[in-house]
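Report on the following structure.
The complex appears here without one of its protein chains, the remainder shown in place.
For chain A:
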Amino acid sequence: MHDGSGRIAVQNLTKRFGAVAAVQNLSFTVEPGSVTGFLGPNGAGKTTTLRMLLGLVTPTSGAATINGRPHHQLGNPARVVGAVLENEGFHPKRTARNHLRVYASAIGVPDRRADELLGLVGLSSAADRKAGEYSLGMRQRLALATALLGDPQVLVLDEPANGLDPEGIAWLRSFLRSFAQQGRTVLVSSHLLSEVEQTIDQVVIISAGMTRYYGPLEQLRQSQTSRVLVQPADAGELVKALQEAGFTQLEPTPDGRVAVSGATVKEIGDLAAKAGIAVYGMQEDRADLERLFFQLTAGQFSTGQAPYGQQPPPGAWAPPPGYQPPQPGHPGYQGQQGYPPPPQGYQQPQGQQQGWGGQA
């Protein structure tokens, strides 16, 4: 029988579909009492990994266990783990209540559990409507209710925010937090860090089927040094002065400013004054996680474009020789060094909901 720990362990997990390696040698663990984000771009292997964890897809090699056991050895698995999966089906002609009752009997919980959960996810008034008449958001709620039928210790959610309205997303966030605070385990996947950033404490970042980072989100946040955006009269002169003073983590910004990492506003101001370069403005820029996330995951795309940072915006300065783009220095970082090439059509994320434009 399983050990009741609530721990998810993925070890050297690999899955090949024919010639395509969907997941390659993936390893991470998820501990109870926290919400872990499982992040990566679309096509990174998140769904395949979660489905292997749930026994729906057989790994080519490696193991994925919950409570120390593969899914088919959990006994009554829905009592241990509940799952909200993309592409999950409901019989379109079966009512929501009947759907939950079917699986309540399979799990062996009383029928009133179905009504309790309909209430919890806010579907009581639509309980006797057929699932085929449900909106995407309602189906997500029904999927969550199904996942919770067995009062599981572990909850696995694949892109749960899809189709939810902002109110629903806010509700889901607080629900997952309180679920984890009861000492239970939550693993939630998303292709948008911003979507889950406020919910998760731990993060597993994968790209092209491989782990890029796993550990506390806070550590990832701190690993990203803050930058100062400087708007000088002569960018080339400023870069030269900074390099001479030993500041080499420099980068042009699309709007023609110079982004300086590893230096304070005061240091830059003093240097500029000494070199006689006019500075029209300086702004401290705590690089957001979304950007770091993009750096960690963008490696799976290859395009003919020059890497970001080597492609100056029109009218901007050309990087001097010896210019090094900043490198994430965190020990958990396993991705490639420097700025990888952005995907075709990539736009710098601007809003909270902005994704990868035009990318499959």
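To be clear about the criterion, a contact is a pair of C-beta atoms (placed from the backbone, for glycine too) under 8 Å apart; a residue touches a chain by one contact, two chains touch by 3 or more; residues count from 1.
Everything below uses one rule, namely that contacts and distances are computed from a predicted model.
According to UniProt, what is the chain that's been left out of this complex called? Choose from "Cbb3-type cytochrome c oxidase subunit", "ABC-2 type transport system permease protein", "DMSO reductase" or "Cation transporter".
"ABC-2 type transport system permease protein"
Have a look at A:55, A:236 or A:269 and name the one touching the chain we're not showing.
Per the contact definition at the top, the residue touching the missing chain is A:55.
Of A:146, A:189 or A:211, which residue touches the hidden chain?
Of the candidates A:146, A:189 or A:211, A:146 is in touch with the missing chain.
Quick one: say which of A:21, A:107 or A:127 touches the chain that got left out.
In the complete complex, the chain left out is touched by residue A:107.
Quick one: say which of A:31, A:88 or A:267 touches the chain that got left out.
The missing chain is touched by A:88.
Suppose we count only contacts with the excluded chain; which residues of chain A make the list?
Interface residues of chain A facing the absent chain: 17, 47-48, 51, 54-58, 72, 74-78, 83, 85, 87-95, 98-99, 101-103, 105-108, 146, 149-150.
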